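One protein chain is absent from this view; the other protein chains keep their places.
A, B and C label the chains in the order they appear, each numbered from 1.
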Amino acid sequence: MEKNRLEAFSDGVLAIIITIMVLDLKVPHATELAVLKAVVPVFASYVLSFCYVGIYWNNHHHLLHSTRYVTGGILWANLHLLFWLSLFPFTTAWMGENHLAATPTAVYGLVLLMAAIAFYILQRAIIAQQGRDSLLASAVGKDWKGKISPVLYFAAIPLAYLSSWISNGLFVLVALIWLVPDRRIERALKKRDKE
Amino acid sequence: MEKNRLEAFSDGVLAIIITIMVLDLKVPHATELAVLKAVVPVFASYVLSFCYVGIYWNNHHHLLHSTRYVTGGILWANLHLLFWLSLFPFTTAWMGENHLAATPTAVYGLVLLMAAIAFYILQRAIIAQQGRDSLLASAVGKDWKGKISPVLYFAAIPLAYLSSWISNGLFVLVALIWLVPDRRIERALKKRDKE
Amino acid sequence: MEKNRLEAFSDGVLAIIITIMVLDLKVPHATELAVLKAVVPVFASYVLSFCYVGIYWNNHHHLLHSTRYVTGGILWANLHLLFWLSLFPFTTAWMGENHLAATPTAVYGLVLLMAAIAFYILQRAIIAQQGRDSLLASAVGKDWKGKISPVLYFAAIPLAYLSSWISNGLFVLVALIWLVPDRRIERALKKRDKE
Partner (left out) sequence: MEKNRLEAFSDGVLAIIITIMVLDLKVPHATELAVLKAVVPVFASYVLSFCYVGIYWNNHHHLLHSTRYVTGGILWANLHLLFWLSLFPFTTAWMGENHLAATPTAVYGLVLLMAAIAFYILQRAIIAQQGRDSLLASAVGKDWKGKISPVLYFAAIPLAYLSSWISNGLFVLVALIWLVPDRRIERALKKRDKE
């Protein structure tokens, strides 16, 4: 039950983050179709961040699925993750409104990097509680997605000053890598059920 | 349990969407009753969108009621639906603040159309998991509401340039069609319980 | 389970309404204590509306506690109630920012009245499903609070043009009447458990 409330709170925060971002799609005063052109970069960064929050919700879901009890450490690691995710509306709007300018793009990448690190810490906290032989530990054993993502975010930060298109290309690439849902844990769960 | 969390997250997002729209009812500075006249079109489009989100919540409810497990495909089809619904506050405000001008009305219709398509994809994803002989598949078999709605939305888009009143009439018509709750699935469920 | 989701959705909407109202407490630019004086009427109307949403949540809680199944009629009666409650942030801000001017106060009373009527309709819809001999029907039998509240709201609307202090006095009075939690249903439930 303790776990349920952690999930419910996290779901609430993620639901608000994903919906609040749309408030930065400022309603234009004119009514011609052309004014929507000005909204395009804000819209594009909204789509990107929507996917990212969706990915985090999905992975968070899988991560906690294998958990039974929630310790104080897990609770704070979870809040730490939510903190970085809560900055998405700010960085998304800043990058979108400035048509993917260098510094906002770099800061967008930095927040993505911090969220990835926070997710890693949460994963460690859960494995620490379950033991190194746990289901989760084996499932994330060869976690190439979790390993390559922060590397690409990290690379995207300085590259934003070369061309913010490269950085945003990397952000889209990482999103695509993750959009394929993480079947590792599902598979490991199925395996256990069979045994 | 996995399904519960999908429902909880969707409920959270829908609850926020339905409530956030009210923020576009800008508080007037004057205090005469006459200033409320300026709010009327924004208010009318708020009522319309409130009904639509209510309808989607209701149908979403029925759709997932017949589901037991949630696959990765269902999860992303659901997020895809939530994405289009999350644009309702934007299109509602744009149409309302511009007194039902042609382009905002057409864009409003386009987002309705995309949401209807997303709902259809979610329905397909759930049926795909349950098998073509499933309860849901038979329940939506003669889904005339689901078939006529996108046609009417699609028609409303160009008609907005003729008269946005026609388009909005169609939006109201579709809403009225759906406001009668979808008893098909309820009936099919009852049938099964009796057998 | 169907009922659970109705409760969860309503809780979500009520939680957002109660929290979104605080956004109308505009952050002052100056830092002297005196600037808070300008915030006082907005703050006072926030406190009043916070109490009202709390009362509605509490009563909604009791109302649904006695329900088992949710019909389409109950579902829409519930959305109808949420609609009127969703207008609270608008009327609260309009009344507060205009220092309890006559028309905003009258409109505030009107929305309270509509919410009270919507609550009554929801009550009827639930009793209709449970039968006239149901627990809820007997519990609300001598519902003097439910009967006197709309009368007072109704009186407050024209009285606002005489003095908005009288109207607001009535709003506070009704809130105080309700702040004593509704023990009728609790008592009826206990009685049943004993028998």
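In this section, a contact is a pair of C-beta atoms (placed from the backbone, for glycine too) under 8 Å apart; a residue touches a chain by one contact, two chains touch by 3 or more.
Given the structure is predicted, the values throughout are model-derived calculations rather than measurements.
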From the list A:Leu87, A:Ile121, A:Ala155 or A:Val172, which touches the chain that is not on show? A:Leu87
Identify the residues of subunit A touching the omitted chain, counting contacts across the whole complex. 2, 5, 8-9, 12-13, 15-17, 20, 23-24, 72, 75-76, 79, 82-83, 86-87, 89-90, 93-94, 97-98, 101-104, 107
Using the touch rule from the top, list residues of subunit C that touch the missing partner. 7-8, 11-12, 14-16, 18-20, 22-23, 25, 27-29, 31-33, 36, 47, 50, 54, 57-58, 61, 65, 179-181, 183
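To be clear about the criterion, only the chains that are shown with their structure count from here on.
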Most centrally placed chain, judged by C-alpha centres: B
Which residues does subunit B have that touch at least 2 chains other than itself? 8, 12, 15-16, 20, 23
